[in-house]
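Complex shown without one protein chain; remaining protein chains in place.
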Amino acid sequence: MSSVREPGRKTRSLRVEALARVEGEGGLSIKIRDGKVTEALLRIFEPPRFFEAFLRGRQYTEAPDLTARICGICPVAYQMSAVHAMEAACGQGVPPEIRSLRRLLYCGEWIESHVLHVAMLHAPDFLGYESALHMARDHPEVVTKSLALKKAGNAIVTRVGGREIHPVNVRVGGFYRAPSKAELAPLVPALQEGRGHAQELLDLVAGFTFPDFEADTEFVALRHPTDYPLNEGRIVSSRGLDIPVSDYESHFAEEHVRHSNALHSRLKGRGHYFVGPLARYSLNFDRLPGSIQDAARKAGLGPVCRNPFRSIVVRMVETLWAIDEALRILASYEPPEPSSVPVPPRAATGSACTEAPRGILYHRYRIAADGTIEDARIVPPTSQNLATIEDDLKAFVAKRLDLPSEALGWQCEQAVRNYDPCISCATHFLTVTVDRD
Amino acid sequence: METAPPGIRYVLGDPGLPRLIEAVRGAGYRVAGPKVRDGALCYEELDPAEALPRGIRDEQGPGRYRLKSGHDASLFAQAVGPQSWKRYLSPPEQRLFVARKDGSGLRIEPEAADASRWAFVGVRPCDLAAIRLRDKVFLDGASADPAYRAVRKGILVVAVQCTAPAGTCFCLSMGTGPRAAGGFDLLLTEIGEGGPLLVEAGTSEGEAILRTVPRSEAAPGDLAEAERRMERAERSMGRSLETAGLAELLLRRSESPRWEEIAGRCLACGNCTMACPTCFCTTVEDISDLTGSTAERWRRWDSCFTLAFSYIHGGSVRRAVPARYRQWMTHKLATWTAQFGESGCVGCGRCITWCPAGIDLTEEARALREADGAAPSPRT
Amino acid sequence: METLEPLLAEHPFVRGMNQSQIETIAGCASNARFETGQYLFREGEEANQFYILRKGRIAIEAASPTRDPIVIHTYGDGEILGWSWLVPPYRWRFSGKALELTRVLMLDGKCLRGKCERDHDLGYELLKRFADILASRLDAARLQLIDMYDKGGRR
Amino acid sequence: MTLAAPEAGKGAAAAPPPARDPMSPTPWRVCRAFRETDDTFTLELIPEPGREVRPFAAGQFNMLYLPGIGEVPISISGDPAYPHTLVHTTRAVGAVTKKMAAIRRGDSVGVRGPFGTAWPVESSEGSDVVFVAGGIGLAPLRPALTQLLSRRERYGRVVLLYGARTPEDILFRKTLREWRADFDLEIHVTVDRATRDWRGNVGVVTSLIPRVPFEPGHTVAMICGPEVMIRYTVMELERRGVGPDRIHVSLERNMKCAVGFCGHCQLGPHFVCKDGPVFPYEKVAALLNQREV
Partner (left out) sequence: MGERKKPTLAVFKFASCDGCQLSLLDCEDELLAVAAEVEIANFLEASRAVAKGPYDLTLVEGSITTPHDAERIHQIRRVSKTLVAIGACATAGGVQALRNTGDVSDFAKIVYASPQYIETLGKSTPIVDHVFVDFELRGCPVRKEQLVGLLGAWLNGRALEVSSASVCLECKRRGTPCVMVAAGTPCLGPVTHAGCGALCPSFRRGCYGCFGPMESPNTASLAAVWTSLGATGPDLVRAFRSFNAGAEPFRRESEVHEQR
């Protein structure tokens, strides 16, 4: 981190050269002039990878495996959005057993990803450590139990999907092979034990000190008639948006903003919005089972939470929910037979949105009659949050101008980590010129 | 295994096999037998409630295997599946020992043998021969393999004579089937579609088990039916291999251009060696924990098709694929005899069926023979 | 003058030649003795003889401008040394130095070349023997080139 | 410590019976460890108290194991008359031998063995014997020489031809000096590449063969070195008239188990680990001249 005071001018520049404990690599630069924050930039070093272009000419069945490679943190999310979009294009739904198995898989990723963020990436900020490994010296229990819990989440992905990262079992129409009951049985005790760890971790993070900071950004998330949202639902917002996923592109757009060469997603005519656990929770509190609502209240949360620093608490509440949901599915699991339904291709366009751990992930494909992908569009959650992150940062820094640079820098880093940004995901569409000097 | 005097043959009635298996289990065995999994008959542990699959037939050809069901209620109207009993006798992955460092000292703890006694149900005559060949490698030489011996001494073999050879079978050529000549505790012959089974004991232990199940002495008609089926099986071998002078032929043709030609098709993937019931090659891997205080050695199935197989400091001896295929085929059909007194091939046909490229050992032997100037042998 | 024929006749080099051929060769032979460090011949000089080592050791060297001469090979008792006399332009490729007191039979190459021109049977016999020597030299040089102890050496 | 009596009076390639559990190493202690040359070293091992010591024959090898690092076949280079000290000389070339080179006195090493066939030392009595060693190949021949020299009178002429890459690579200098001084043994050492101070022979080891005295019809040759060297050495010996039935070679192939279970070391019909490493040349001649066998 560096801080430059330019003599004669009351200008102060702050740079965090490389953000640690986020997925992917990016930096942060903030400019302050005459006591005002003039610029707060998330700088992305990740080079572009052209996924939408590569998808053209591939078969519709390949989208789940190809798009998984956009992100090693949330490959299941990409696979889920891809298969749902393809099934939508082909006009084919899947039976409830397959839906359940998909939810189970997704729960695994939620648990894994949330716990990774909460315990390994985020909690060290609150406790004042450089990393979870440093934290482990003083709080071995916390780290050990978190790792066990994370492992329980990963175990779901592995048993159902084949491996933690880039699972191989997901296909358009369902799964290549439905795991047997015996294969899934060992997940149950690990999750039951993990639930205890999750509750402890929730108690711990609920007791953290949170800066008094709230932003009145529009929340956007999926909403399902009965369930806490994962794979399907309408897109709703805290300001009354309520649309089917197929209308996404008529309401959301990516725009160029002056200060950045990155594309920022906006709600047309309304501006920035915010996706992710806070939005999901606040828009779907009533879809949580009573036990989880109680846990949330006990952790000091109301039905709506607007403090991004408290997202760590919300993530743990969601983790608890995902564990219960996984256990519920496992309790009545019967391998779907067949493990997938045929999804013959047709010339059509299909879109889908699912709730990745970091928020809604939008996929839209146009395919030809033979299943060849003609056009693809993917909007990951982090790109939807970039503008909000930068805006929130400005507001956050404005109140802390008297802090020394070192401290302010770290606090800004922490503030960014609240959003759990996934830069690997974001870059597949960001226009980037590398600037690391 | 104590050989019993040539036994009387009995007939087991329809629920006879489950009763027999129950008796085997009662004698303290874990039972492994054919099970349909992922489109193939695999040899897996059978649960007490589990019945052997019925009415399953197989179609086998070079690089092709399909199961068809619903023909009738036959139990054994197929040939061998992708796996062989070597999974049990020589597990694909096996820990050999744990080594612990204490101070400057070293403690080696050989892996304790699994105390399980296995009963193999449905062992085909070719596989009986394969077990005999494995015994020669691991038990009969100057050194015996402790892990192999531990499993081997506990097994009970319930064999079955082959009545429906597959398209890739050539046990008749190798003199290993379709009739079983020995090496079993109990021997079954199916003499009706899902109906009666002819059974005889090959050892006193087999006989003791047989005595505990309901049975009737076989009638002359039963024996005649068995004989008719065996003769039919002998006539319906899918493949044949001329074995006369084969070993010499292969050694003589070690520089044949045919090896290059085969290598054009050979994937060097090693599937043939893995599927082969007699292939015994293994490698070892030494691992340790991060601190190095506890180490283990693992033994794994290996294949002469890998580059690492013949690696000596400086490089691999058999770098090119023709040399690797030649090594495999020549070992199997020629040098094995020098090593162990008989051919290493039992004619089960697995290497043909499970070669993704469909390379046919019998066809390659024929081609080498033809190129050698010998008269082409007739095809069946 | 004492004839060297009996000395020559017991050497394997002439095994299989007839008596008159051996005598003819012996007619071109003389005895020589070299002290330790003495050069038998030097690189670039006219090559007009070859040597049968009776007793002693000779090193074949290549000169190098920046270091001591490089020893390529050493020869010992009974070995034949020198083939440059046989091949135009009849100049020594390397130098030969006695490593210890060395006694040799020295054969006059010019004399032999003349005799061989007149007696092709003798020429052929000599050529066969030198072909063998040249082949051994080539083998040895190739093996040195392989550097066989470096890689693939046994444990 | 119990010491089984070495079997006496066996013919060529007599080797002690194998161990009962051939797959598990036994810990031995390093009592001496020292560098021989730049890249070779010697380990001398003694058994842990109370452990059985198995006799070995000249030419046999042990599998030496470093826990968690790996195992390598290394010929025994010590004296067969003293099997309670195992001497191994090897070159640090791979991960295991490099790690072994750093071993110190008091450390433990796992040992499996002895394995394989032996040099025909006893059956060569009455003959001239020519030993041809190349590089580290002198190590597996040393026990044979030691054994022969202990009964020197039973043999005719005995010659050791030894080729090394450079003078710095010459192994066992002290032993060679002692042999030269104390025994009726003709030793010729040659190097491929001479250095400035080298006053000895220069040239590949095969070039020594024509000039050494032995009676080809009554000579037994034992060769150990790189396979290329073996082939050319045999050629030279045959030129001198030594019959292939009297030439013995020690071969190297990939070895994992050392008892014929793993299949790696096959050379045609032979398992180099148990049918070798010492072979009568006749048995392997055709195989050594074939590519990629």
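Going by the order they are written in, the chains are A, B, C and D; count residues from 1 in each one.
Following the convention adopted for this analysis, a residue touches a chain if its C-beta (ideal position, glycine included) is under 8 Å from a C-beta of that chain, and two chains touch if they have at least 3 such contacts.
All values reported here derive from a predicted model rather than from experimental measurement.
Displayed chains that the missing chain touches over the full complex: A, B, D (touch as defined at the top). Of B:V98, B:A181 or B:A268, it is B:A268 that touches the chain left out of the display.
Considering the full assembly, A:E52 is the residue among A:E52, A:E87 or A:E355 that touches the omitted chain. Taking the complete complex into account, D:K99 is the one of D:K99, D:R157, D:R211 or D:R239 that touches the chain left out. Between the chain not shown and the residues B:G28, B:P92 or B:G341, the one that touches is B:P92. The chain not displayed touches chain A at residues 18-25, 46-54, 56, 58-59, 62, 65-66, 69-73, 75, 112, 116, 120, 130-134, 136, 140, 143-144, 147-148, 150-151, 154, 162-166, 168-169, 171, 175-177, 254, 256, 261, 263, 413, 424, 428-429, 431-434, 436. On the side of chain B, touch with the chain left out of the figure occurs at residues 37-40, 42, 63-67, 81-83, 87, 92-93, 263-271, 274-275, 285-292, 300-303, 305-308, 321, 353-354, 356-358. The omitted chain makes contact with chain D at the following residues, 68-70, 94-96, 98-99.
Here, only the chains that are shown with their structure count from here on.
Chain pairs B-D and C-D differ in how many C-beta pairs they share in contact, with the greater number at B-D. Averaging C-alpha coordinates per chain places the centre of chain B 65 Å away from that of chain C. In chain C, the residues that touch at least two other chains are 152-153, 155. On the side of chain B, the complex with chain D involves touching residues 96-97, 99-101, 104-108, 110, 137-138, 141-147, 251, 254-255, 280-284, 286-289, 292, 294-295, 297, 302, 304, 309-313, 317-320, 323, 327, 331, 334-335, 338-339.
On the chain D side of its complex with chain B, the touching residues are 17-19, 21-27, 65, 67-71, 93-94, 106-110, 252-254, 256-257, 259-264, 266, 268-269, 271, 274, 290-293. Contact residues of chain C toward chain D in the complex are 57, 59, 67-68, 70-74, 76-79, 99, 136, 139-140, 143-144, 146-150, 152-155.
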